[in-house]
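Complex shown without one protein chain; remaining protein chains in place.
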Amino acid sequence: MERFSFSTDIRIRFAETDAQGIAHHASFVVWLEVARVAYLAASAGGYQSIRDRGMEALTTEVFLRYHRAAYFDEMLRIWTRCTDVRGARFRYEYRIEREGEPIADGHTSHATVDRETNRPTRVPKWLVEAIARAEASAG
Amino acid sequence: MERFSFSTDIRIRFAETDAQGIAHHASFVVWLEVARVAYLAASAGGYQSIRDRGMEALTTEVFLRYHRAAYFDEMLRIWTRCTDVRGARFRYEYRIEREGEPIADGHTSHATVDRETNRPTRVPKWLVEAIARAEASAG
Amino acid sequence: MERFSFSTDIRIRFAETDAQGIAHHASFVVWLEVARVAYLAASAGGYQSIRDRGMEALTTEVFLRYHRAAYFDEMLRIWTRCTDVRGARFRYEYRIEREGEPIADGHTSHATVDRETNRPTRVPKWLVEAIARAEASAG
Partner (left out) sequence: MERFSFSTDIRIRFAETDAQGIAHHASFVVWLEVARVAYLAASAGGYQSIRDRGMEALTTEVFLRYHRAAYFDEMLRIWTRCTDVRGARFRYEYRIEREGEPIADGHTSHATVDRETNRPTRVPKWLVEAIARAEASAG
């Protein structure tokens, strides 16, 4: 059974809708990123602090399954957890809800690279531990 | 062995890059849509003609795997094919290349709904046949 | 001397940055819209309530002057006021700040149209009054 330790709320912008009258499916990909940034801010000093230490996290995979349309000005809750931190790779899982109703779910995969050389670099120990602590507190 | 019948070229816009200096991963989701629109224009009279007949195609799934970063002003070729047209559902597969080099691949799934009622409606026969013809010509 | 009655805070998303390492200038146009939506939510029951009454507000003019670059994850404050509500037209003015430092300023102009006919329609009295009240309270 899935357990999520963390959530972020976003309000759907008008610019994020399309001519079908719903939130465009690419907008969700941006929201997942907003959720990751919020997750790292809460658990590991923020994404910028990771960038400041000379690393970048590249996105290597995005998967989204859309269950229901979402509309302008609605508030969505993005449940987020970090899993499978291994070597230079890690993964996030997401569940997007509107007042408890499932709207979409998915995952993203990432690789950490050195900012200068652009080569894979292990997720540093402090970050592995910060994520482990964040997820343990979800227990 | 995969065979693609159709490709579209896109040039990466500056607005599609991010502070990592590369094309943002959400931009790819928009390019897949550009490719689908071009595919339907070439094989089935255009997406707008489908909308004009009272249907919408909702995106129900997006999957993208990123192999290499892409950069501002590069030209990418998006190989596209439509597969698994069944009932009210269909699926696209994609391979994105830069001068033959694989940049990303993925798929999207879609459901056709009636524009007024928002209920699933079978992909119409003419569209199934137009897609079959387009894919057969790839043989 | 300018007086602003209302402000909205936005945090810069990674997807809103570009390969110059700064927030892309088109992102600001979206933030102005976020600010207008928040303004109407606070003063006039929300933009959706206006749409629900059969009106759309079209944007007829956008002007932005950028003073300083803004960066990923920064929090910006968007000061917003509605001015010149006349007939079927109204105008917003904006000042964007980062901890009190001016980042950008600008204005947008809008026209209200009937949702069905797409023809200009006067800004309704209740909305004119709601805006007048909101701006008076800024006094």
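Chains here go by letter, A, B and C, matching the order in which they are written, and residues are numbered from 1 within each.
FYI, a contact is a pair of C-beta atoms (placed from the backbone, for glycine too) under 8 Å apart; a residue touches a chain by one contact, two chains touch by 3 or more.
This is a predicted model, so every value here is computed, not measured.
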item: Hidden partner interface residues of subunit A, rising order; value: 14-15, 17-19, 21-22, 24, 26, 71-72
item: Subunit B residues that touch the omitted chain in the full complex; value: 13-15, 30, 33-34, 37, 46-48, 72-73
item: Sites on subunit C contacted by the missing partner chain, in the whole complex; value: 20, 25-26, 29-30, 33, 56, 58-66, 69, 118
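Just so it is clear, only the chains that are shown with their structure count from here on.
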item: Dominant chain pairing [most C-beta pairs in contact]; value: A-B
item: Chain nearest the overall C-alpha centroid of the shown protein atoms; value: A
item: Whole-Å gap separating subunit B and subunit C, where each centre is the average of the chain's CA atoms; value: 34
item: Length of the line joining the C-alpha centres of subunit A and subunit B, rounded to whole Å; value: 24
item: Shared-contact residues (touching 2 or more other chains) in subunit B; value: 26
